[in-house]
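This view holds just a subset of the chains, kept in their places.
Going by the order they are written in, the chains are A and B; count residues from 1 in each one.
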Amino acid sequence: MAETRATQAMRIVKALMHRDRASHSMGIKIISAAVGNCCVEMRIREDMLNGHTTCHGGMLFALADSAFAFACNSRNQRTVIAAAHIDFLRPAVLNDVLRATAIEHTLGSRLGLYDVTVTNQRGETVALFRGKSCPIDGTIIEDLPVIHKARSSAKKLQASKKRSATR
Amino acid sequence: MAETRATQAMRIVKALMHRDRASHSMGIKIISAAVGNCCVEMRIREDMLNGHTTCHGGMLFALADSAFAFACNSRNQRTVIAAAHIDFLRPAVLNDVLRATAIEHTLGSRLGLYDVTVTNQRGETVALFRGKSCPIDGTIIEDLPVIHKARSSAKKLQASKKRSATR
């Protein structure tokens, strides 16, 4: 039986995670992945705290960036981060279990745009991250083709957004 | 019969638009408005073109900023823009009819976060704008109370986002 696109995406994300030393050392775990999307989890450890005894902003960014990287590489096209903006809405503290959920917002030939929401175990938003991706040469899994974007999905998203804004 | 929240929001947005000289001079029209949301429209005129004969980035930003301002003032709490980030994805040209749709993403006591999508008449995304709002003293319509945020809406949004990311 043929492998679905979602299964392929999970396989690609796992292959990338396998090589990602930084995500491993932060204790990041993959919760779910699909084409263009990924959700990861991390528990705040003592060595992630800053001088104010809250989670260092860099660790929150790193968690969001890992979710972003898995989402934008999930099509098997090697992709790196070009820029990101992050808003810190609430502090995270020791032993908080944070989830970062990345969704593909826009994907063009030279630029992708992904939104990542970081929430804590109470469902409160800790940080909002918007990252820009840039494709580079190569694939994550060599013998697998690149999963190209279906044309319609962006327009559907558009339409659903318009509806939600005019309700 | 009591006025609904959505009707109140539209009344507030119209009152603000009435005083907004810049939005008038750009020919901006309100398409729809609800609590925390707004959709506006603008046709690209000759005097909005830059030296490359495409729409000046400032006019695209201004359109998004107007949608943002109507959305974040729609609760009757006077609110101004503190910062914004904009990504220009596609040029707009003479006679394009653009829509800017603003949705409330996060609303706290000191900071609000709104996402605005600017699309053209073919439904293509022209620009993505994320703005931060800051409340100031006063209301838009004096004899109307401020429409406070219902607690649950943010968490519902959260939940629906998680679902969409793990599909």
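Here are a few things to note about the model shown:
The definition used in the following text is that a contact is a pair of C-beta atoms (placed from the backbone, for glycine too) under 8 Å apart; a residue touches a chain by one contact, two chains touch by 3 or more.
Computed from a predicted structure; not experimentally measured.
Whole-complex copy count, one sequence throughout, 2 copies displayed: 4.
Heads up, the rule we're going with is that only the chains that are shown with their structure count from here on.
Rotation angle relating subunit A to subunit B: 180°, from a CA superposition, given to the nearest 5. One inter-chain figure worth recording: subunit A and subunit B are separated by 26 Å, centre to centre, where each centre is the mean of the chain's CA atoms. On subunit A, the positions that touch subunit B within their shared complex are 6, 31-32, 34, 37-39, 85, 87, 89, 99, 101-103, 105-106, 108, 111, 113, 117, 119, 123, 125, 128, 130, 132, 154-155, 158-159, 161-162, 164-167.
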